[in-house]
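The other protein chains are all here in position, but one chain of the complex has been omitted.
This part shows chain A:
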């Protein structure tokens, strides 16, 4: 016994060794989350009873209540929920709209008579999420048919049909006469109507298939203070994607692109009743410290949008709800069956059907908006670290990039630049002249991006103006008493949080960026990083805000939690627009986001780790983000926590150059790892990779342009390119860059010497580096003798790729450089592409239509560029923008005496054409970019 304490002490020492892994116990499992557990239980009971046809569903539509407003293609009516006493019903109003883009919106709202103590459900999620805060337009011209059991609505020449079954309520959405999405297919619809605590029993309000777990209390240790004043109020619904085996989307999770099943098929006769369930996918914005890969735990952002895809048809489901949400997925009968469970708010759902995944993105973007066309600089390389310590440090990093001839566009400042973590201030002892620093960065066209978080230090003095203004104007998120500002712990210690749901808070928050006087109002190369906006609350349950806090409009935090980050960046966006007098497109990086955030900001995947697994998972995470309408995404290159090996760092750069948002970042405890730190050969290989990204900026800018008008992912999954090839539906380790035809499979494993890339179709492909023709058809293509400097990149025949080949110190300094075109021919010896050009930084492309869209084509040995929108613009310099080189790849005619004739602006001159390895090169054709041109080539037989 005497030595016992030693043993114990040793054990104690052992357990304080910090283990780097997510602390799962901090986050609720479904079984610990009242509404999730209740709805899962409900679905289990309903499934069990339904197996033997013993279940009598409770929801029905009252036929007499149905009204059809043909002038706004809206169907309204009453949905009744039968209670356990068998004679009382709760009535809800429902509304079905057919939208202008042919998608449909279905909503269920409580009728006022149902409410207890005037409780209302939060109904502003769509206000924040939809573009310009506008409800989507309604569509006209529909046909209805009312039978005894069903109402049938058809439109768009019968392409779309909606069948509503009255009892049990069920909604089936048809595309080309095939039932594609079925709502309430499994009768999991459950709207927990308002009730009082002492009425919550089997006499009426609770049914035998329901559970009363945590209806009015929260038994999870860290949130035991959660006051559930409103009692149970969850909404849940099942949706079956008929004949779809693949579903995608619902970020953010560190998981594969194709979503996995989360439970057993309980409605299967063969189900043995054993508990094997994983947790559902959860959407709940949290600061998930040291998250794990291959996990369904929630991350920093939430987009409740799911894409289903099958041969010839794609489907979208947008669950317009910003509360804590869980999604179960099973696959059965060649279909994917999903179950959506939200803690509060409205049941509001948008369904989209069309013939391709890209069309679904386009329609989803019609509603929530497309990605804002970013300034070109933000597609360059960003250098970040927690922290660059002072002005000298920043300027030294700035110089080092030039010394090592590595292009770079922005340097970032993490929290340590502030005075004691008081945002909108500078620590003067470290940064005594920020304006000068910004101006030196600006000399080479570079930018500074500074962090601003939504937690505001609670000081005891009156000198912190930001805090004073928030308190004075009563703009902080309030405690559950709806009186005093909520106080919690974050970086500065005791803090309050700005409530950007309040219009006045938005105005004030926006004004802080103007009054950020020491940042100098005339610096135009300052941009903003909004971090910790889940919000992250170190002292809060699940590292975030307690759900019973109160926001503007008396809404409980519970109902709008997933929107908080979005509301903050919307305010920041307004602030930056005011700061730059609407002249420059703001750049904002956010960690938390919701559907619609793409209109304001880029996102990154938060605090990853310096491990190979995180490099690998970064690709499906970026693909999922693109599928979900948030294409401007990326992961920290090098990994945030820890120190990457030189090989991992190098491979990460070779992967990171393909992220739409490309930033190196590191934790304060990690060693310095700027590209020159590992030394050669690594530094040279990293330099080559970054230069490759810069040479392809025209491709990225093209892709962002397209995404900004049609929602196409910039990092594009293979199945978008070949929607009918089922073999590639779940490939998530390779991708295309937009519609450029560039196919990449980055290397994400250590010490590889052999590697296979999957060619997704029978088109000709070419090796990106030496134009070797690969005409093997669909299947694996093997790289042998792979070395550290290899990045497997192919160009698909049929695409014209614009590049800028000259090294400059930043993207801004490249803007007058001439273009090089790579014309990769397809099997029919044709090729096409685009080149989008504008001033790369202002809104003039939008406001004054100052942009060029060159439609490039190769056909019958003629290369042509067609422009039909030309307007003089951006400093007039576009007059001198030229094409310096055209490389034709894959031309069947192997003659070596090619001549060419160039015509532009009614002038004609000869082209100089030479043969190079695997290609034909037109040297310095001297064609200007800004007007149409043609080059005819022909082989002169001697």
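Just so we're on the same page, a residue touches a chain if its C-beta (ideal position, glycine included) is under 8 Å from a C-beta of that chain, and two chains touch if they have at least 3 such contacts; residues count from 1.
Following the convention adopted for this analysis, contacts and distances are computed from a predicted model.
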Leaving aside the chains on screen, match the unshown one to its UniProt name from "UDP-N-acetylglucosamine transferase subunit ALG14", "Cyclin-dependent kinase 8", "Glucosidase 2 subunit beta" or "Aminomethyltransferase".
"Glucosidase 2 subunit beta"
Among A:229, A:672 or A:827, exactly one should touch the missing chain; which is it?
A:672
Touch with the missing chain holds, among A:61, A:329 or A:430, for A:430
Sort through A:167, A:538, A:781 or A:938 and give me the one touching the missing partner chain.
A:538
Out of A:36, A:367 or A:490, the sole contact with the unshown chain comes from A:490
Per the whole complex, from A:579, A:665 or A:815 the residue touching the absent chain is A:815
Can you name the residues of chain A that touch the chain not displayed here?
1-2, 4-5, 8-9, 11-12, 15-16, 18, 23, 26, 287, 289-290, 389-390, 392-393, 395, 399, 403, 405, 429-430, 440, 443-445, 489-494, 536, 538-539, 543, 583, 668-672, 806-809, 812-818, 872, 875-877, 879-880, 882, 884-885, 923-924
